[in-house]
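Take a look at this one; I'll ask things after.
Note that one protein chain is taken out, while the other chains of the complex remain in position.
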Amino acid sequence: MTIDVAVFGAGRIGRIHAANLARQPGVRLKYVVDVNREAAAALAEQHGAQVADVDGAMGDASIGATVICSSTDTHADLILASAAQKKHVFCEKPVDLTLERARACADAVAQAGVVCMIGFQRRFDPTFSALKARVEAGEIGDPEMLIVTSRDPGAPPVEYIRHSGGIFKDMLIHDFDIFRWMLDDEADTLHATGSVLSDPAIAEAGDIDSTAVTIRTKRGRLCQINTARRAAYGYDQRFELLGSAGMLQAGNVRPTEVTAYSKTAVSSDVPEAFFLERYRAAYALEIAHFFDAVNHGKPVRTTVADGMKALELAEAATLSWRENRVVRLGENAA
Amino acid sequence: MTIDVAVFGAGRIGRIHAANLARQPGVRLKYVVDVNREAAAALAEQHGAQVADVDGAMGDASIGATVICSSTDTHADLILASAAQKKHVFCEKPVDLTLERARACADAVAQAGVVCMIGFQRRFDPTFSALKARVEAGEIGDPEMLIVTSRDPGAPPVEYIRHSGGIFKDMLIHDFDIFRWMLDDEADTLHATGSVLSDPAIAEAGDIDSTAVTIRTKRGRLCQINTARRAAYGYDQRFELLGSAGMLQAGNVRPTEVTAYSKTAVSSDVPEAFFLERYRAAYALEIAHFFDAVNHGKPVRTTVADGMKALELAEAATLSWRENRVVRLGENAA
Amino acid sequence: MTIDVAVFGAGRIGRIHAANLARQPGVRLKYVVDVNREAAAALAEQHGAQVADVDGAMGDASIGATVICSSTDTHADLILASAAQKKHVFCEKPVDLTLERARACADAVAQAGVVCMIGFQRRFDPTFSALKARVEAGEIGDPEMLIVTSRDPGAPPVEYIRHSGGIFKDMLIHDFDIFRWMLDDEADTLHATGSVLSDPAIAEAGDIDSTAVTIRTKRGRLCQINTARRAAYGYDQRFELLGSAGMLQAGNVRPTEVTAYSKTAVSSDVPEAFFLERYRAAYALEIAHFFDAVNHGKPVRTTVADGMKALELAEAATLSWRENRVVRLGENAA
Partner (left out) sequence: MTIDVAVFGAGRIGRIHAANLARQPGVRLKYVVDVNREAAAALAEQHGAQVADVDGAMGDASIGATVICSSTDTHADLILASAAQKKHVFCEKPVDLTLERARACADAVAQAGVVCMIGFQRRFDPTFSALKARVEAGEIGDPEMLIVTSRDPGAPPVEYIRHSGGIFKDMLIHDFDIFRWMLDDEADTLHATGSVLSDPAIAEAGDIDSTAVTIRTKRGRLCQINTARRAAYGYDQRFELLGSAGMLQAGNVRPTEVTAYSKTAVSSDVPEAFFLERYRAAYALEIAHFFDAVNHGKPVRTTVADGMKALELAEAATLSWRENRVVRLGENAA
């Protein structure tokens, strides 16, 4: 049996998901939807698919699943439409920039009984998931402290930042998800601070480019996250988890294993350039996981609820940073 | 324009090449040929191809290229048949276990004017080819000394060893090719010695399981190769090239970048399990390279001549080991 | 010309300083002072020195310098006595557990015109000081973010903790000094949190064993410090400094450079066991630095003022942790 799929968004992440799903046995890319018709046509042609508009794709009863890679402000509508049409949904993060709309999505997919998976691809990274498996196997005893380093090679255009929801929702959302996944615990209090160190225009846009977040969990565990929009040496994605019986680190991935000895240094490659390269395997594995869940009725590893929890942390961090104070999670939940 | 391809051999390496070529744009897998009809049928079905026998596949004028992954003793016949039918050929190493037949193949493909590429996949490994490019860019000055470490996780069945042509033709053939490629030079003299250290049955089969080879090139450069059929920690594929201005090392590839700190050690993964995993990317890249050469009339990186040169070195090494003496390359060439 | 020295405290750190100063040209260990006369006698004998009491040592005009390695509560008195006798002083950290007494010491040594150096030995560690020199040479541009990891192999006895002044004054005092030294900047605001994760008795003693501290400097730079009293794999002393043009990391030091490949892992040594081993070279270098400053009238790298600044940060961290809020440095300074 073959599932026909519609991909929404023919940008770089859409192209990656399209190529990966085209390699899944039992999956056929039928439609590519994008307001940029040229981009849609190019991607469709590459995989023997057709161009459609939203209504056309959503209205086609043969489409069993949607893959949403369009801009963030369209996510919620497309999830709701998919649910209404009883189509399974894979949606890039974030679900939405507001918790209300994210909750509406969660309700809709639950009622429709469709699979809805959020694209926290890091949970599928071979290094990260191997580490998680070892934690679960008890290798380091009780997890106690998580240190997350998450730095981009360079800041996006200020215009992008202006509509991004702020660095905590745009960039740390992944790190907040890693925090919850790795510690298997929820935040009790959170403190966030930050600075603009790379480009004053980011401050003018009301955002920051460097952050330092500390979370204390309900069980008293500690998590520190440091992020920067710009690391001169590239994309830096590491974390380490200290447990009562040992420690596990997830290191960067290098393009090659060449080591060079010169007069002055012993050197190896800088990390993979950016997320498309670093998480290449993770993107392939998450799409396989999604269709495996769809085909065999298995639970997905990254749910809408996970997306909402990460968003809550991003909101708490934004508040903590703005008011320069410790925030208790749920303190505004009256 | 699409090239129709016949794959000979549906074993593990045939399956890898079939999957990789099925992903090439402009390439269609038409036939799978194997004396094991079940294996052929399974592989053909997976890629929407048909099962054929040798004559059927070779006799079909629409087949533009053959990919030969069958047992070594069939290589030369299939190359000759491909050349006779003006089909381009990708053939797994070695061309043949004898230099005479390899030479006949070289002549045939030259006369037929078809592309013929030998599967020395290591030349396409991202780490190895990046290192080579840096050597060519002059990073380490003149190459002077090459140290090659090449160890398998475990010996093949003795029955396999008995028909393998001996460890130098079966296993070191790749290392001899690396030697020629990395130093861009030819052997002048060669010394080989070895032992049976893992399994006495290998000695009974007339072979050894551990070797130490030293080559001095025409330009006075030195190369040492050490190989073992059995490394307890897995597949070990490293080399280092000392030059007048520095040194470059090619290290092993790990499945993940997890580092673990326990009471007693800081540890990371053992290398990728065996050649199918270690050279996964190389296999994909060499097939892409082959079809690129076929489609655009470009030269291939690994020719029949390369295959013959590696075979000459393997023969010299076998002689050196048997007679426990230094062998001059071409000393028997009357 | 030879300087005669009196060492106060014949415990493990006193023994290290005694051995190191005995190797300095132009320095002679004359007295060892310790309430434990046996320990004093043993150490004195080893270096051809004599046992004295405080008055005897302080009253001997031939003593040019004192080295204070006794318990924390004696530091201030011994500094004041040394200053009164115009003796140069090397004193282990901390100056005192209170800022008032530390200030009195600062005033006394300034008035006496004697050299007074505080034993922040980490500033003399070859790795740390090489890193600092590279930062100063501009290698990573402007420093922006400092991440400090500081974990002990195991908690001291609870009885010790009870009189230690708390984890921030006892353990993080070093990390606060590293922060000031590495960023060459002062704290503006500080947030600290923590937990008891290893031993409930520590909570009963009113302290914590795991901390997460975030400092934002006056120039907007960020620093995160994570500490634990107990790391199963040993003594973990690392930091990394992200700058506008690159990043520098200070890694752990291993006892040997042995790497082991087993069936399951590639492993190397855990870090040097504890501070006495890890900072062996630093202890030797700081004593050499002290006598070099004394002999040649050079400034010392770690002053009483540095000790006071570190203490201020420890007090702010204690307050932040106790009240679970962000603390502004100097907020209580009327």
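We just call them A, B and C in the order they show up, numbering each chain from 1.
The rule we apply is simple: contacts are C-beta pairs under 8 Å (C-beta built on N, C-alpha and C of every residue); 3 or more make two chains touch, one makes a residue touch a chain.
Bear in mind the structure is a predicted one, so any value in this text is a computation, not a measurement.
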Full-complex contact with the absent chain, from B:Ala130, B:Val158 or B:Ala212: B:Ala212
Hidden-chain contact residue, picked from the options A:Thr2, A:Ser62, A:Gln111 or A:Ser262: A:Ser262
Full-complex contact with the absent chain, from B:Gly26, B:Gly141 or B:Pro156: B:Gly141
Contact with the hidden chain (one of B:Gln46, B:Thr98, B:Ser164 or B:Asn226): B:Asn226
Absent-chain contact - pick from A:Ala110, A:Ala130, A:Ala201 or A:Ala232: A:Ala232
Missing-partner contacts on chain C, residue numbers: 23, 126-127, 130-131, 134, 139-140, 245-253, 255-263
Positions on chain B contacted by the hidden chain, ascending: 140-142, 144-145, 147, 149, 151, 189, 191, 193-198, 210-212, 214, 216, 220-224, 226, 228, 230-233, 236, 242-247, 324-326
Positions on chain A where the hidden chain makes contact: 231-234, 236, 260-271
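The rule is simple: only the chains that are shown with their structure count from here on.
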Chain closest to the middle, measuring from C-alpha centroids that were averaged per chain: A
Angle, in degrees to the nearest 5, of the Cα rotation that carries chain A onto chain C: 180
Two chains joined by the most C-beta pairs in contact, as defined above: A-C
Shared-contact residues (touching 2 or more other chains) in chain C: 231-233, 236
